[in-house]
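Every protein chain except one is present and positioned as in the full complex.
Let's look at chain A:
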Amino acid sequence: MSMQERDPKLENGPEPTADSDDPSAFLGEITGQVVTVKLNTGIVFTGNLNSVDGYMNIALEGCREYVDGNYRGSLGDTFIRGNNVEYVSRGKSEHLRG
């Protein structure tokens, strides 16, 4: 099953709105783009942002893992549980090597 065909009845957290430059509007703005996700542990992931919900749960396509800024491996399609996320940044971070 492709990541696009999600069950609409799944619980998706607070409903995203797009009225201003608030967090949920930003999430809508960056879906489909390349993003950098940093976890509270300091591990960084980059990839194509497939979807985000109100809990900051994240689905990344073509995910690459970086530890201390160094490339550690390619993970393909990944799900990141939102409670571990420190930030979601647009584009690929300049400090990542490899």
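By our rule, contacts are C-beta pairs under 8 Å (C-beta built on N, C-alpha and C of every residue); 3 or more make two chains touch, one makes a residue touch a chain; residues count from 1.
By definition in this document, contacts and distances are computed from a predicted model.
Taking the options "Cullin-domain-containing protein", "Pre-mRNA cleavage complex 2 protein Pcf11", "LSM complex subunit LSM5" or "DNA polymerase delta catalytic subunit" in turn, only "LSM complex subunit LSM5" matches the UniProt protein name of the chain that is not displayed.
For the chain left out of this panel, the touching residue among A:48, A:78 or A:93 is A:93. Taking the complete complex into account, residues 20-27, 36, 40, 56, 69, 82-83, 85-91, 93-95 of chain A touch the chain not shown.
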